[in-house]
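Sharing a structure with you now.
What follows is part of the complex, with its chains left where they were.
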Amino acid sequence: MIVTVKKNADPKLLKDLIASFEKRGLQVNDSQGSNYHILGLIGDTTLLDEKMIKANPIVDEVTRIAAPYKKANRLFHPEDTIIDINGIKIGGNEKIAVIGGPCSVEGLDQICSLAEKVKEAGAVMLRGGAYKPRTSPYAFQGLETEGILDMVEARKRTGLSIVSELMDSDQIEEFDKYVDMIQIGARNMQNFTLLKAVGKKTKKPVLLKRGLANTIEEWIMSAEYIMASGNPNVVLCERGIRTFEKYTRNTLDLSVVPIIKEKTHLPIIIDPSHATGNWKYIETMSLAAVAAGADGLIIEVHENPECAWSDGAQCLKPDKFKHLIDKARNIAHVIGRDI
Amino acid sequence: MIVTVKKNADPKLLKDLIASFEKRGLQVNDSQGSNYHILGLIGDTTLLDEKMIKANPIVDEVTRIAAPYKKANRLFHPEDTIIDINGIKIGGNEKIAVIGGPCSVEGLDQICSLAEKVKEAGAVMLRGGAYKPRTSPYAFQGLETEGILDMVEARKRTGLSIVSELMDSDQIEEFDKYVDMIQIGARNMQNFTLLKAVGKKTKKPVLLKRGLANTIEEWIMSAEYIMASGNPNVVLCERGIRTFEKYTRNTLDLSVVPIIKEKTHLPIIIDPSHATGNWKYIETMSLAAVAAGADGLIIEVHENPECAWSDGAQCLKPDKFKHLIDKARNIAHVIGRDI
């Protein structure tokens, strides 16, 4: 960390500042020139709070050099983390995991019928929302526990593991009991109470979606919250970020794939459905994601998108979903992987 | 709501679509031209889900004309809502309410001493964080219940009502018992579970901060969640939005003041501390906020900003805070209000 000290700073205050760093076990290099005065802090600066240092009246600027995360950091954990979900492996050079299913669970028949179809198409897991984060209080809020139990039945019939979104720490017990991977949605990416709770109260893998306007570093810090609280099983999921573009719902940022692999050891999967918001662009963006090296895809599938209870515009029909997987498999082979 | 139908749409599907709208009590005007075909829906479209309609294969585009909120809508509630907090009134043409206090409660002595000073300076309420949403799991997370009880003591000594941030629905009972206004932070603006909980389980006024990258409409929809769940006492708070600018922490959007007053009947207050992230700009932006017609200001004050346990860089010392209020009072008089 670099601390720029103001010109003509009071020597007493400067001495105190340096002492405060040294007390934390940091080594301080003091460089002074005609125009600037810089302190270089050497050691573990993860626990330092830039804003607190910046509040010191003799400090002009604070620049962090080392990443503020540790548990998620590739530097301290060079090998890939591979998440195992009932034998399905995500990450490393494992098969690319395709997860399919509806935005919302709409009932037992719907989810079971769809589960059969996504399995036939080549998916290895089933997604389905039972608790739904909706912008409007008047929109459908999900079947809740009933939806979770419908998914459990679909798993029983097809053998597909299931993933669903958790919205409140009160539901962790339910999710820990029934669900195979727990999704934290984009709008809850910085719901720190929830992150700590899934870190402490469960060891089930957590699928952590990137917030709509969050940087990759903030996203990794949210993974760090879960990991620091005790649950190392985190899978990151890019689902598009908010930009000025209006032709898509959000903008899919595929550069996260090489970056997450460089900075962390965690698996990264891509959600082209929420990113584009338009079924017409999903196949194309899925192929691009696989070419970029994604460890998985999570895609919305519905038998009658026009009747879906939520997000119909971004659902693929099962036959198109199968077509996508077949094409993506060929791309995967080119880069030395499989689906 | 306007639904643009595709050219050469199957007449059977079109008939079904129109019937589905009429079944919901809407009147449908069908306009057809050489290039376009439009359905105008007349009636209460609040409950319609655009995305669901858009998923229909014969639909090209869906455009909402009416606002998607009702309870917060000025159209259906023309008079200003005035929130009363132990006699302090916020909104309408009432005195502009100034709320001051530290980012984090750091102990009984700190908060009580500061409470005296912000009161002397002219503040009518005391702010202080006991549960802190921090980007890093390694940063100070707040004194929690101890912090709340310290604020209660500060209220007892000074008579100032208190506001603090709620991060989890499990704490509502505590907040309902001890706190006078419950803050929902920017990162929880779309934590819909929490919004429903403060709507259902308390009638205490809620200070709803705008999310870092949310539109005004999404923000009003979050107020609508609280109101639709049973709690009409919402005060909106702008605290800056994320932009590309690096010289400020966020960008303060003062145009929310006239817009919130036009679209809703709720009070709007401004937080220049989080918006700018720099104590040097706080007074200027406070004067601007008052000139724009804000119903209140919420400002971070600390006796030793350089030692603050969080956000020191954006704290004012008590004397500067007093100076700000005095100057803002003169601006208020020009626009026919008082502080």
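Letters are used for the chains, namely A and B, taken in the order the chains are written, and counting of residues starts over at 1 for each.
Note that a contact is a pair of C-beta atoms (placed from the backbone, for glycine too) under 8 Å apart; a residue touches a chain by one contact, two chains touch by 3 or more.
All values derive from a computational prediction rather than experimental measurement.
S.K.: Tell me how many copies the full complex contains, given that 2 of them appear here.
M.R.: Full complex, one repeated sequence, 4 copies overall.
In the analysis below, only the chains that are shown with their structure count from here on.
S.K.: I'd like the Å distance between the centres of chain A and chain B, where a centre is the mean of that chain's Cα atoms.
M.R.: Distance between chain centres: 27 Å.
S.K.: Quick check: in the complex, which residue numbers of chain B touch chain A?
M.R.: 46-47, 49, 51-52, 54-57, 68, 131, 133-140, 167-170, 187-188, 190-193, 196, 212-213, 218, 221, 224-225, 228-229, 242, 305-315
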